[in-house]
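Structure incoming, see below.
What you see is the complex with one protein chain gone and the rest in place.
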Amino acid sequence: MEEFEEPGPEIVKRFMYVNRRAPYGTIYAHECLEVILVAAAFDQDVSVVFVDDGVYELKKGQDTTDIGLKNFSKTYGALDDYDVEKIYVEKESLEARGLTADDLVIPVEVLAAKELGEIMAKQDIVLGS
Amino acid sequence: MKIGILINEGPFTHQASDSAYRFTVAALAKGHEIYRVFFYKDGVNNANKLSEPQTDDRNLVSLWSELGQENDIDLVVCVAAALRRGIKDEIVKEGFRISGLGQLVEAGIQADRLVVFGD
Amino acid sequence: MKTMLHLINKSPFEKNSLDSCLRLAQSGSSILLIEDGVYAAVANTEHAHRVAARTRDLSIYVLGPDVAARGLSDSPLIDDITVVDYEGFVDLVAEHDANQSWL
Partner (left out) sequence: MAYECNGATVEADEEGYIIDISAWNPDLALLIAEGENIEMGDDAWEVVNFLRNYYEEYQIAPAVRVLTKAIKKKLGADKGNSKYLYELFPYGPAKQACKIAGLPKPTGCI
């Protein structure tokens, strides 16, 4: 059997995935996305956060043709199908890089550090890269 | 208390696996249960039995293997990360097993704490 | 309220992990400096004042074995930073509801 129609652990925890790395230079961003896609099957309370260089993962217009790596910025668009709906970007990180929400490949909720910090503090499991 | 451990780096480039090992030993000494140690990213290299450090260097592959077997710890190597790096069943040290990323998420759900070591 | 233990293993001279953590950590949470993160515990560096300023609302700890390994045992540490060993590390993880590694 390939699937997990009822993964159904009764425990529901708050899982937060914190992306703090730019794509391509290292594998961290890509492998973090891999975890998120798998974790989505477990019916947990999942949120995904982009802070620091992690916001570069979502930059529109990525074209990896000439570096030979997979353009996984397209995959963030599938998060909705994976029922991952809480996607936060830190305002300070975005602004520091001269970006706005319009520069990103998917719709996100932009939060100031103060609000984001409050949400972070409520998590049970925080996995970052 | 049940503690899960995630290791994202191999035994040589970063201190992560050493820190995780010392943390695990200390946790066991304090009577905690190590629910699972999950090896992801370059962390899968911790399971490579072909690794041969110099004799005056610590051998983390063996140390993890022994610690795991003596204390019945579930040492899980991520299959996706492992295949990418050529870590297959044939070269996985005793005491480790290869399984899916779901085992990491499951550890996060079942353990009381999950501690991440990496770079 | 839940308690959070933040783990930092990067030198503040090399990476922004400490800065980001200080920006997002809530008052009342704790920070443990390990590996190259221990350089942030040393008094009189250019980063010391930012760390010292947060000892008022955060509990800051540093891992002794990593301090010793880096030749810092005799260096003055920032006031109010507590040195712990690996057993203390385990206790901190157990005492806090959750933890977060700023890699």
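Some notes on this structure:
Every chain is named by a letter (A, B and C) in the order it is written, and numbering of its residues begins at 1.
By definition in this document, a contact is a pair of C-beta atoms (placed from the backbone, for glycine too) under 8 Å apart; a residue touches a chain by one contact, two chains touch by 3 or more.
Just so it is clear, the structure is predicted and the values come from calculations on it, not from any experiment.
Touching the missing chain, out of A:26, A:71 or A:100, is residue A:71. The missing chain, though absent from the display, is touched by one residue of A:34, A:52 or A:92; that residue is A:34.
Across the interface with the omitted chain, chain A contributes residues 1-5, 7, 34, 37-38, 40-41, 70-72, 74-75, 77-78, 81-82.
One rule holds for everything that comes next: only the chains that are shown with their structure count from here on.
Chain contacts: chain C has residues 98-99, 101, 103 touching two or more partner chains. Contact of a single residue of chain A with at least two other chains is seen at positions 28, 124-125, 128-129. Interface residues of chain B, counted against chain A in their complex, comprise 6, 8, 40-41, 80-81, 100-102, 104-106, 108-110, 114, 116, 118. Every residue of chain A that touches chain C in the complex is listed here, in rising order: 18, 20, 28, 51-52, 90, 92, 113, 116-118, 120-126, 128-129.
The touching residues of chain A, counted against chain B in their complex, run 4, 9, 11, 13, 15, 27-28, 31, 34-35, 38-39, 41-42, 44, 124-125, 127-129.
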